[in-house]
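See structure below.
The other protein chains are all here in position, but one chain of the complex has been omitted.
Right after this comes subunit A.
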Amino acid sequence: MNRVFRLGLARGGVELRQTLTTGQDVFGYLLPALLLLGTLVLMRGSTVPGTEIALGAHTFVSSLGMLTVIAGVMTMAQYLAMDREDGTLLRAKATPDGMSGYLIGKSVLVAGVSVISCLVVLPGAFLVAGGLEFDAAGAFTLLWLVPLAFLSTMPFGAMLGSLFDNVRTLSLLMLPIFGLVGISGIFYPITALPGWLQGVAQLFPMYWLGLGLRSALLPDALVVAELGDSWRHTRTFLMLGIWSVAGLALAPGVLRRMARRESGSAVAARRERAMTRMGV
């Protein structure tokens, strides 16, 4: 297993290098960063209600949670759908232990992409420098939060990617994700929302990731802008844990089902459909 893991790591490394040398991909990572920086500039002067701390700092940290969810779910799903369409997945199936190597590689790639998405928004940190605070307790929080961030999102991304037959339909998934961004307290504290929307937001990982990151990277005084005036670490751990366990329990079955149905003629049929769409 160690051997397959190494192959998967190598695979993820190669694909990470490829994406970083592809102009279109790099633009895809830079665009959200630029939009975020614009937003932060517009937010200069505003503070989080009830505190002296810049609203920009709150938004900056929360949006790291948003980017992680988008990478874990959307990017993962898109890669899988793309790889199914061009036969990469079938190739993995034709190789001994190839499927395991493929999934490990993809996880490495998505984790890498997610870290990169967060790194490119870092210049934003200078815009909100005054509002950030990072200490040993914060570092400890990140230690359990970051793995949970990946575990609670990637299995669902992989499952969604295996359910949708083409990349175009998949982009519709962006709509509910943007909806979640709107209600998860990313760009404004969640306490400003009506109670029932707060309830909906708290069902999904995005809110909890944002909350966890805020607890790790922002001054404790900001806790007054959170529900129940608490960082709720235990709840965060539990909610993300439940999503992780559910994802890890469901994903192997769903992915196996998808893999079973892969064959040369299935790939050819999908390709034909894609061609017809382009022709119309």
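Please note the rule applied: a residue touches a chain if its C-beta (ideal position, glycine included) is under 8 Å from a C-beta of that chain, and two chains touch if they have at least 3 such contacts; residues count from 1.
In this text, contacts and distances are computed from a predicted model.
Participant: Refer to UniProt and select, among "YeeE/YedE family protein", "Molybdopterin-dependent oxidoreductase", "Acyl-CoA dehydrogenase family protein" or "ABC-2 type transport system ATP-binding protein", the name of the complex member that is left out.
Facilitator: "ABC-2 type transport system ATP-binding protein"
Participant: Consider the whole complex, including the chain that is not shown, and state which of A:Val14, A:Leu119 or A:Ala137 touches that chain.
Facilitator: Only one of A:Val14, A:Leu119 or A:Ala137 touches the chain omitted from view, namely A:Val14.
Participant: In the full complex, which residues of subunit A touch the absent chain?
Facilitator: 3-4, 7, 10-11, 14-15, 18, 22, 83, 86-88, 90-91, 93-98, 101, 260, 262-265, 267-268, 271
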